[in-house]
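What you see is part of a larger complex, with each chain still in position.
The chains carry the letters A and B, assigned in the order they are written, with residues numbered from 1 in each.
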Amino acid sequence: MSVVVQNIRRVERHIVDQIQHFGVATVHEAQGRTGLLAPYMRPIYAGARVAGNDVTVSVAPCDNWMIHVAVEQCREGDILVVAPTSFSDAGYFGDLLATSLMSRGVRGLIIDAGVRDIRDLKDMGFPVWSKCVYAQGAVKETLGSVNVPVVCAGALIHPGDLIVADDDGVCIVPRKKAGDVLQNSIAREEKEAKNRARFKAGELGLDLYKMRERLAERGLKYVDQADDE
Amino acid sequence: MSVVVQNIRRVERHIVDQIQHFGVATVHEAQGRTGLLAPYMRPIYAGARVAGNDVTVSVAPCDNWMIHVAVEQCREGDILVVAPTSFSDAGYFGDLLATSLMSRGVRGLIIDAGVRDIRDLKDMGFPVWSKCVYAQGAVKETLGSVNVPVVCAGALIHPGDLIVADDDGVCIVPRKKAGDVLQNSIAREEKEAKNRARFKAGELGLDLYKMRERLAERGLKYVDQADDE
């Protein structure tokens, strides 16, 4: 059955806006090393960093009809997530859909397929993380669903979950955990800032993390290079 | 038999120069969603957009001898297309060949294999779309052919066809269709410009393309999110 779920619950805006300052690596660690999408999901241009509530779209292979349906469900601060029901490289998305999404305040697109018009998207400042870049057009023949759970690039994503994306890729935070993950991210970043200063000053990880004893226990040996090597 | 076909017919210059203003996605749509090379063909640097008549080269695997032969056949406004007769990642092309081609007014290179010296090529402003970047040198032992039909990255390309390439990839337009495709591209772009303005103003694709009725006929349902989701 094809369905559009309306009025989904979202993460509170202040959480979204705070977590935007942390990178994908930090958020991934802050929720116990979970939530990453597959490493083939790459940004179409470097330097973008976004966070937002996702609106999910399940589309038939090579068919972008439901993306138009999904646009109407998007609000300011959202990120659109598009997942075909079968593996596909076609280009489901270009500058017109991006213009439509930007007019509604949408912050970016995550698509487990292809995207096109990437020079225009970069000029517009509309970031996209995709499996590939490909101009192959899609058709508008088959229904799909909006705001149902989807598997996108190996990750399970529910509507209203929190998406964080930057040059490292894409991470998904379940809606109900967003507050906790934000707190963990803040705590982790503070700790890392201190460590960063110590590393910068020349301290070694071996000492900072007190690894020497455990390494020796495990049997690590230090030798000098032999003369004939 | 190895052969160099000389004095190939080309697309008229005014058509080439006009079509250069349209992107790959537009031209691909304007000729009925055909002509794209495989999505693994990526530019070595972002931002280039070119159009030109192609000179084709069929080379033996790991052998770039015939590229030197092909240079002599190139004229101002041409784009060189290199296709090995077997899958290969070697680097058949670097800054010296690019210097030679630029001195003849050639606008770029499409190669279904590897390329090297890409920092120099970027500094020179010589754009390349390739399967990969790889410094592995090629030999000069086996003949091939120049200006014969080749299959390059999954597309059939004849000498004198029109190549359009940008950040979205590469599209081939058969020589005799170039005029029509230019007209279709102009028409499509005009229509898209109008739609872009309406999208920017907040109009939805659902309304602009009058999709609501057809979606309902197909059975699309709208529901609110359940309380326990």
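List of remarks:
Please note the rule applied: contacts are C-beta pairs under 8 Å (C-beta built on N, C-alpha and C of every residue); 3 or more make two chains touch, one makes a residue touch a chain.
In this text the structure is predicted, and so the values were computed from the model without any measurement.
Sequence-identical chains make up the whole complex; the displayed set comprises 2, and the total in this structure is 6 copies.
Keep this in mind: only the chains that are shown with their structure count from here on.
Here the CA centre of chain A is 30 Å from the CA centre of chain B. Those residues of chain B whose C-beta lies close enough to touch chain A in the complex are 23-25, 28-29, 33, 36, 39, 42, 46-47, 49, 166-169, 171, 192, 195-196, 199-206, 209, 211, 215, 218-225, 229. Contact residues on chain A toward chain B in their complex (touch as defined above): 1-9, 45, 65, 68-69, 71-72, 89, 91, 94-97, 99-100, 102-104, 114, 116-120, 122, 132-137, 140, 143, 147, 159.
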